[in-house]
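What follows is a single structure, written as structure tokens, with notes after it.
A selection of the complex's chains, in situ.
Order as written gives the chain letters A and B; numbering starts at 1 within each chain.
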Amino acid sequence: MRTDEGAAPATPSYVLVLTCPDGPGIVHAVSGVLAGAGGNITESQQYGDPGTGRFHLRVQVEVPLARDELAALLAPVAERFGMEWSLDVLGRPLRTLVLVSRAGHCLNDLLFRQRSGRLPVDVVGVVGNHRDLEPMAAAAGVPFTHVPVEAGGKEAAEARLLAMVGEHDVELVVLARYMQVLSDDLCRALHGRVINIHHSFLPSFKGARPYAQAHGRGVKLIGATAHYVTADLDEGPIIEQDVHRVDHASTEADMVGIGQDVEAQVLARAVRWHAEHRVLLDGHRTVVFR
Amino acid sequence: MRTDEGAAPATPSYVLVLTCPDGPGIVHAVSGVLAGAGGNITESQQYGDPGTGRFHLRVQVEVPLARDELAALLAPVAERFGMEWSLDVLGRPLRTLVLVSRAGHCLNDLLFRQRSGRLPVDVVGVVGNHRDLEPMAAAAGVPFTHVPVEAGGKEAAEARLLAMVGEHDVELVVLARYMQVLSDDLCRALHGRVINIHHSFLPSFKGARPYAQAHGRGVKLIGATAHYVTADLDEGPIIEQDVHRVDHASTEADMVGIGQDVEAQVLARAVRWHAEHRVLLDGHRTVVFR
């Protein structure tokens, strides 16, 4: 949106996110550091959760300093308030690994948005436990790796995944209809860095063929939920949810199709917000600074 | 929408609804009777459910006959195809009893719509197990009856309800946030004539204080479901559902308020469709001819 015509370099922009126990003086201290560094805050959102007692802040700021210089100025304040924090260059794409099985609706949507410049991620690879989506990855110029999960071979498959995460310095793993359950160990190793998408119904249905159950029960809404994957919970902190309307004439196949649309849209929003550092963990909840 | 200026009486309009085993010739037979009677079909919807094998039809028709004359013509066809059917004067208000406890958002909404001519029901009475909503009923000119449900006194209370249903020839009972569970016997006695409304979440929450649980879990949608009350099911056939968006900053009280809005709207739609004979039972599902 900005045009820098002359030779003068643009002031760098950063995004600072932090979480700490709530209390007086936090914003004043942080804004003091930024003002002292000649910073200009362009966007800022905060939320103190009375339930968890945690304070959350996200700031976009233009500062005429290198990232590490600014980080060094912020470190004492972070220390004083016991902050978990991160400082990133605004708009830097996150190195992302996408895991898939056979269904391509989420992968197609993510790759198109990434290529259109609407999703700040750098997809370093697509991993499939089946080969079905290899052509789709190839058409987008993204390396595809086939990591089958044989009976008894989950441990080996996850070791390969972790190796790829390490090798490519992966910051985000997206389960784009990856039909394998991650082990508790892998969940813990990648805590806060794995986003999953699944269908959601009112009421919820246990067991096999949930769309058949939803159809048999005559639900009027088909939904999807994007969430972080955790080991401890049946389902981790929710990032985004949405629904679409169906009616009695919707077949089970119609419902599956509508469910796929909702899944692709909800997952895309969750990935974008995460990649823009807009999602903060707050106990079992998320704070989403949209 | 139509103005009949002269002396000629308007042709009466009826709504015919029927359900029977699916098979060839049903529409042809019914339309034959209606055409033979000089009828003009103004609205018609049908649905054959491949899952249950049931066929459903709703027809609005102008016929220059009295209701009973038309019914007599239809009876042989109904007999032949094994139909469950009903024939009513189009727009006739259903005699309706509304049951409430303390929360008035649904009752206020129903009464306002009824008075505005947007809900074809005749509210013959409001029954509360508490007295809180007596003034609201009084302001609308509707009789209020206090039927408390003491410990051990549910049987007596339900006997009073059934007596009122009989006395006023009640066709529809609306549980407008009535916080008592109906006994299986009462459910069976009023099968297909009782509509309930409750909140719905993704995921669903068991146990006390569901809004507190939903808040603690960080859900992004608050919903409501209107359904028929049945004895056999945890929850009967769904008539309508909807959701509204919340976020991390929504307090539990905000969520309760939003939930109340959704409940009132979903219940109003379900009651209107039922009163217009647009909802047909199809096994555990409903067919809603909107």
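In the analysis below, a contact is a pair of C-beta atoms (placed from the backbone, for glycine too) under 8 Å apart; a residue touches a chain by one contact, two chains touch by 3 or more.
Only a predicted model underlies this, so the values are computations on that prediction, with no experimental measurement involved.
Participant: Please state the number of copies in the whole complex; 2 are the ones shown in place.
Facilitator: 4
Throughout what follows, only the chains that are shown with their structure count from here on.
Participant: What whole-number Å value describes the gap between the mean CA coordinates of chain A and chain B?
Facilitator: 42
Participant: Using the touch definition from the top, list the residues of chain A that touch chain B in their complex.
Facilitator: Touching chain B: residues 47, 49, 51, 200-204, 215-221, 223, 225, 235, 237-238, 240-243, 247-249, 282-288, 290 of chain A.
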